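Some chains have been omitted; the remaining ones sit where they do in the full complex.
Chain lettering (A and B) follows the sequence in which the chains are written, and residue indices restart at 1 in each chain.
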Amino acid sequence: MMVTKQEILEILENYDKDKLAIATVCSHSSLQIFDGARKEGFRTIGICINAPPKFYDAFPKAKPDEFFTVKDYKEIISKTDELARKNAIIIPHGSFVEYLGAANFNKLHLPTFGNRRVLEWESDRDMSRMWLEAAGIKMPRQIKNPEDIDSPMMVKYYGAKGGMGFFVVKNYSDFQKRINPAEKYTIQEFVLGTRYYMHYFYSPIKHEGYALSKGTLELLGIDRRVESNADEIFRIGSPTELAEAEIYPTFVVTGNLPLIVRESLLPRVFEMGEQVVEKSLELFGGMVGPFCLETVVTDTLELKVFEISARIVAGTNLFISGSPYADLVDEGLSTGRRIAREIKTARDMDLLSEVIS
Amino acid sequence: MMVTKQEILEILENYDKDKLAIATVCSHSSLQIFDGARKEGFRTIGICINAPPKFYDAFPKAKPDEFFTVKDYKEIISKTDELARKNAIIIPHGSFVEYLGAANFNKLHLPTFGNRRVLEWESDRDMSRMWLEAAGIKMPRQIKNPEDIDSPMMVKYYGAKGGMGFFVVKNYSDFQKRINPAEKYTIQEFVLGTRYYMHYFYSPIKHEGYALSKGTLELLGIDRRVESNADEIFRIGSPTELAEAEIYPTFVVTGNLPLIVRESLLPRVFEMGEQVVEKSLELFGGMVGPFCLETVVTDTLELKVFEISARIVAGTNLFISGSPYADLVDEGLSTGRRIAREIKTARDMDLLSEVIS
């Protein structure tokens, strides 16, 4: 059963607030989470499987103070007491949730940064579309019947992560050739344009800044995902030419590169973030902390959102020492550090209940 | 009628030089202009339409000290006295000039950073080609008669901005199909290679550094424009394949990504900047401050320039906290800050007349 906010607050009651520790799973965006927490004066705990990954030794500024070793992710569930005794606040990231499983994650009896209720809205493609469209966000057109495919469309399996399980089709026959009928999918328009992954941070407790009905909104960076093999496949042929050899573009995220967007689009970028947060406050009490709108900017300068991630995403790893946007908030600010700072401020203002769940 | 330098100097005469303010229109590259001005100790004024854009609230380091609200850009013309009483020096950027219109911009009775005379040379494609070629710069071959199109060519409408109104054709029949006969255009060779947008800064008053016949030249960064939909269209098909569906690559600038160029090309990069500045001194008294050469580097490592921008361009927005080039001039130096510093130095040396018009 999902842990209640009340239960979490009771756990937190027993924490030594002066000795809070920031804990996360050793993957995804953990380097900046540990680095940022350390810079804000927190102890750090790296949760890892079997043995501490050696590569942290190469990054002294991001090596957690302590490794917390489990046999598998499920074991975290049974060791929450131990982590609670260490005053651990969990920072969830994409891999954390994925490895643990959404159901287990929601049972985790530990104070977790952000609002867990966002998970059900974000992880279900229908619900996230409902949320975003209700917020006034433009999304790629979605079609239900594959026979209606009459232009390039992106097919995504449910629960597909990191771009694995995405493919492009141009017509029904393409679709039939490539679909795995055993899997649930969505079909959406392939929006022509250029991709921008906008990294926001919503604070329910900060008052100076870009004000929302409650709290403030920041933009900490923008990246573009590097997708294998779609990004470089043109070097050997066009999709049509390659299809003959049954070589298809794939969209597995292998990394990220830094970008900025036209300054004249920033009013709309903020407006979009604002709309999404306001609607989240209405729907489920608000999404707290970092989130990402995954957008395409078309050649008419329209922004369409094809996905939302309601927690720290790996593209922010580029900006461990700041970005052209974060530096205008506070020089060298990473998303990892911003999270730690939010927890610190909440602790100092006795508002931790606003930022954890 | 175009405002004269003499008139501007008279306006400046009445300024309180210890209270100069940096003013620009709230768009394009205003964040770094305000941030840089603030870092150099200037007051900042953000000129905006109707109401201050809310997004500045999210960037405390780049929020202007004061907003100066007008109903439309033309109203700036009638409010120059008010801005003059605030000791405002205008920083023109691409959107500023575009929104105001070149004719109005030239009537602006306010001290403006840079030499306004560059505008006529830069905004007319024939004159800018004359200038660059006379400077010894290699440009893409231009053809007059569309019937001569025998290889990929880029067609650009006059006054096309931000890549809107550019298209590629391969032969005369392509051209006929796509041209709007009501518009004036140029046709130039599509140079195969990789694009580099070189951001220079020319100071007529600084003497230490890369010396020109008068003043010095700096390189503050390099970016590549992100163009929608040309940058990602290959994901669904080749231009020929897509043309059948009347889908064409478009070249609207939506953002920028950071780049560096082979170090062995730097001597030529500087030589090009030098040639362009020297010729500008000869033709119209010199282009002052930031400018950008928009180049293609071919696979024989030749640099061809397809356009010049004679003021701050948005690609420098990437480098709000420095670039791999700017950091070797002064750590963390942005183009916005470099402009403010130039004004400060000119003020302190009593040489403002050299850098404004």
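Rule of thumb we're sticking to: a contact is a pair of C-beta atoms (placed from the backbone, for glycine too) under 8 Å apart; a residue touches a chain by one contact, two chains touch by 3 or more.
It should be emphasised that the depicted structure is a prediction, and the values quoted were computed from it without experimental measurement.
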Margin query: One sequence, 2 chains in place: how many copies belong to the entire complex?
Written below: 3
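The criterion applied here is as follows: only the chains that are shown with their structure count from here on.
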Notebook entry, point to check: Quick one: subunit A and subunit B, Cα centre-to-centre, how many Å?
Noted result: 35
Check: Which residues, counting only subunit A, touch subunit B once they are in their complex?
Finding: 151-152, 168, 170, 190, 192-196, 208-211, 216-219, 222, 224, 230, 234, 238-241, 249, 257-267, 269-270, 297-301, 322, 324-325, 327-331
Check: Can you name the residues of subunit B that touch subunit A in the complex?
Finding: 27-31, 35, 53-55, 57-62, 95, 162, 164, 226-229, 231-238, 241, 245, 247, 250, 252-258, 314, 317-321
